[in-house]
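Just below is one structure, and these are the notes that go with it.
A single protein chain has been removed from this complex, and every other one stays in its place.
Now for subunit A:
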């Protein structure tokens, strides 16, 4: 049985290697290391679902090992053999019952949090709005209240809800900052909301998660959370030192290609609305009437003039799990 020993050793070695690699650098598991309320809710759900799954998986695996070992076909195996035993009402009820109960519990938490995350995060505080546009292959961020814009770089104040309004001027992408919360699609012609908040200062990794072609692998960006005072200082310095983003400048930026971080001290005020409209946003206005049906939240804070239109867009998607548009 030398072969078996060797095999066991190989398996052991592989397991050990796996374990060290998986455990090395826990802080790398950014999804499991949330820094904002949305990501925390999602993290809790992840943990609940892992536990509930393990409750089923571990006993079943144990049973499998036991059954296969006990009933293997070996001369002299004394375990019972009942070739005619094919049915048992009681057992069947038990194992229809177990998954039903587990799924019911998990379903309860899922539905509860799906609705909870569709509500405003922090309705009392006025959020900071950032308009996000995914381009081929870079991210444009506009701060309508501050009047500045950036590429592949976001700075936000800690503890303040941030209302991202996302669209795309390129194929559909997905806007994702794992430590602050899950992603949402950016779609041409539509403006959708995603409300996130950073609990503590820090640098967070963000990226485009939905494939958009050649330069897609270069669509990561950095999110820096700072105190409100530092954030204001940063806004001032961008205003004073950076160039302005012009319409032509935007056209240049929107051309396929990858880009480094950029900063702009101003941008054409209607730019975001124009991006949405030019990609078909106007067709959504006609749906306004229909969309009002979904109104279960109010849109107060999103009403700044640059996105009169965008409101419909966000409005029609408001039920989406993640983004509370307000």
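Here are a few things to note about the model shown:
Here, a contact is a pair of C-beta atoms (placed from the backbone, for glycine too) under 8 Å apart; a residue touches a chain by one contact, two chains touch by 3 or more; residues count from 1.
Just so it is clear, contacts and distances are computed from a predicted model.
Not shown: a single chain whose UniProt protein name, out of "PadR family transcriptional regulator", "Neutral metalloproteinase", "Quinol oxidase subunit 1" or "Pyruvate dehydrogenase E1 component alpha subunit", is "Quinol oxidase subunit 1". Interface residues of subunit A with the unshown chain, by the touch rule above, are 7, 10-11, 14, 17-18, 21-22, 24-25, 28-32, 39, 41-42, 45-46, 49-50, 52-54, 56-57, 60-61, 63-64, 67-68, 71-73, 77, 79-88, 91-92, 95-96, 98-100, 103, 106-107, 109-111, 113-115, 117-118, 170-172, 174, 176, 178, 181-185, 187-190, 192, 205, 207-218, 220, 278-280, 283, 294, 317-323.
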